[in-house]
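One protein chain is absent from this view; the other protein chains keep their places.
As written, the chain order gives the labels A and B, with residue 1 at the start of each chain.
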Amino acid sequence: MSEMNSAAVLAVRNMSMNFGGLRALSDVDLEVRAGEVVALIGPNGAGKTTFFNCITGIYTPTEGEILATARDGKTHRINGMRTNLVCELGMARTFQNIRLFPSMTALENVMIGRHCRTKEGIFGAIVRGPGTRREEQHVVDTSYHLLQKVGLEQVADEYASNLPYGAQRRLEIARALATEPFLLLLDEPAAGMNPQETLELKEMVIQIRHEFAVSVLLIEHDMKMVMSLSDRIYVMEYGRVISTGTPAEISADPQVIRAYLGEETDA
Amino acid sequence: MASQQLAKNFKQSVVAALWLSFLTMPLMVIRVDTVEKTITWRWMHLLWMLVGSFVLALVWYFLMDRRDRGGANDGNLNTEAAPSRFSIWLNNPRVARPLMAFGLLFAVAFPFLFSMYQTNILISALIYVVLGLGLNITVGLAGLLDLGYVAFYAVGAYAYALLNYHFHLGFWAVLPLGGILGAFFGILLGFPVLRLRGDYLAIVTLGFGEIVRLVLQNWDAFSFGPSGISNIARPGFFGVTYSVSQATTYIYYIMLAFVLLTIFVTARLKDSRIGRAWLALREDEIACQAMGIDNTKAKLLAFAMGATFAGFMGVVFAAKTTFINPASFTFMESAMILAIVVLGGMGSIPGVILGAFLLMLMPEYMRAFSQYRMLLFGATMIVVMVFRPQGLIKARRKIYKVNTKPAGQA
Partner (left out) sequence: MEYFLQLFFSGLSKGSVYALIALGYTMVYGIIELINFAHGEIYMIGAFTGLIVAGLLTALGWPALAILAIAVVVAMVYSGAYGYTVEKIAYKPLRNAPRLAPLISAIGMSIFLQNYVMLAQTPDFLPFPRLIPDLAFMQKYNSFLGTSDLLIIVTSIVVMAALNFFIKFTRMGKAMRATAQNRKMAMLVGVNVDQVISATFIIGSSLAAVGGVLIASHMGQINFYIGFIAGLKAFTAAVLGGIGSIPGAMLGGLVLGWTESFATGYVSSDYEDVFAFLLLVLILIFRPAGLLGKQRAQKV
């Protein structure tokens, strides 16, 4: 199932993050290889979102090293790299607290994702010559295509703020895909979804991973989804990685059961 | 139900009227002169205050009930249950097209139908249309609250006045330069404020506008201080000499062309890759950058584009009035332009045009009101924000046409 021999697209070593006196991450090591689906789990406040923020340049980690290997095969050290450049490099994320552009249509939200892959400038926008028009139409078409992939083509012209919750989560995924990432970072994509929606989401992630040849790093609380979707799992608690392995290994690890799974069952 | 509501509103309004009368009593009723040691009592004002604030409070509570029932205070401006009848009517092409054609025809014929005085008023209004559309880029599209916009206007005006005074450069030579200088100053201001949160940005731009004005006021050797610069040349027309009234007509047509050009440019920008990036910036800065947009570049572009139009208008203003001084470029001017954008509808081009005409022409034609003009502008900004944050005409997003038919799907 997993391609154990393929190269790492993301390698994080000894990463720590302090907020004043609070150590939100401490010596985290994590690796995602090409084509893998990796899950990052752990109780609330464990530091999972902080991890995402660190590797996408929203925070600069206090210590450690983050290496990303883009599609062209070049490896970059991306500690503290500006967020937009991280995205341009090919790591695109969604947000735990949905951050769409509410007064833009669903289609336009996806079109924003195309921004860093297109070139039209001020002058081109005003003159709107054939080159600009072609590029613009291409942006519209590919964005619409992505909306189809996440099943939102019916509501392409609705304002994002008017979409139901589950649709907003899927729209965030489409928007991230529009940036042509090699690594898709999903922060609790199933939060607030019912079991049926969660199941569909899982199918969607599988399909996306094949069709777009992306690796996926996933933060998720829904254990059924995590266990059936991921190749490998990292478990965090209090800012540390306390266990890592395949789903089977993780579910047998007593430390994990005590720290996380035990709590989660009565939540 | 309804009568109960009415009784409640009535009671609330009585309380509000009493409270506001108490609040305004000293300032409205008493005037003291501590040198002559006289005190003037103006009790009539208190009566007006009681009646006036009661009526206003009734309206306020009525609107507030309506707003809360509409659920509009959840911060989502896009859940308009039904777009207003006016905007549907206006958006119908069978209404809009003839309306626009008629408007244009009327505008072209205007100087021949009305006096020079009227034409001059309309020129001012047109200048504010362009200023409003320019500021609309920075505030309405990109969401950067620029309170020092008038500084760029001043830059254009002084550029023309000084170059004309020292080097006898003509209007057409300086006009592009005014735009470029505006853009340059826009970027100059943009750099320090790039990393600031929205509200800091507002106050820094306000400070910047004041700095420019204070420098113009105090640096006599450069700007001739408070007395300003007079005898600025009107626009030249292939060396032909003409009368003041002809010049007015000429400037009027220049402005008309400018307005059309500005509408064209801003409309194109709004629905372009850059315009979408500005909107994304306005809606959510963090998500915008996380989706690969260079926020720095987008912000600088928005500042520069907005400022360019102000620079152009500065040159036209100097040429129109032939006299400028720092008093034309106070914060109140920035506030007025902002009021145009806010009232019209942030991000909405027809809205801003309507806003400019309303706010510029109403005080002209209702002289009785003109001293209350700034008071009303202030009140307008509050009332619009509370009851109709989208402005008179809500900005609409473009519906894009998709080319590829869904492959293999129903």
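One rule holds for everything that comes next: contacts are C-beta pairs under 8 Å (C-beta built on N, C-alpha and C of every residue); 3 or more make two chains touch, one makes a residue touch a chain.
What you see is a predicted model; the values in this text were computed from it and never measured.
> With the missing chain put back, one of B:92, B:115 or B:218 would touch it. Which one?
Reading the full complex, the residue touching the unseen chain is B:218.
> Which residue from B:59, B:366, B:385 or B:399 sits in contact with the chain not drawn here?
B:385
> Check the options B:145, B:267 or B:361 and report the residue that touches the missing chain.
For the chain that is not drawn, the touching residue is B:145.
> Applying the definition given at the start, please give the residues of chain B touching the unseen chain.
Spelled out for chain B, the touching residues are 19-20, 22-24, 26-28, 30-35, 37, 39, 45, 64, 67, 73-75, 77, 139, 143, 145, 147, 192-193, 195-196, 198-200, 202-204, 206-208, 210-211, 214-215, 218, 286, 331-332, 335, 338-339, 342, 346, 371-372, 374-375, 377-382, 385-386, 389.
The rule is simple: only the chains that are shown with their structure count from here on.
> Provide the residue numbers of chain B that touch chain A in the complex, in ascending order.
Within the complex, chain B touches chain A at residues 76-79, 264-265, 268-269, 272-277, 279-280, 283-284, 286-295, 301, 305, 395, 397, 399-404, 406, 409.
> State the interface residues of chain A toward chain B in the complex, per the touch definition above.
Listed in rising order, the residues are 56, 58, 82-84, 87-88, 92-93, 95, 99-105, 107-108, 111-113, 115-118, 120-122, 124-126, 128, 136-137, 139-141, 144-145, 148, 153, 156-157, 159, 161-162, 175-176, 179.
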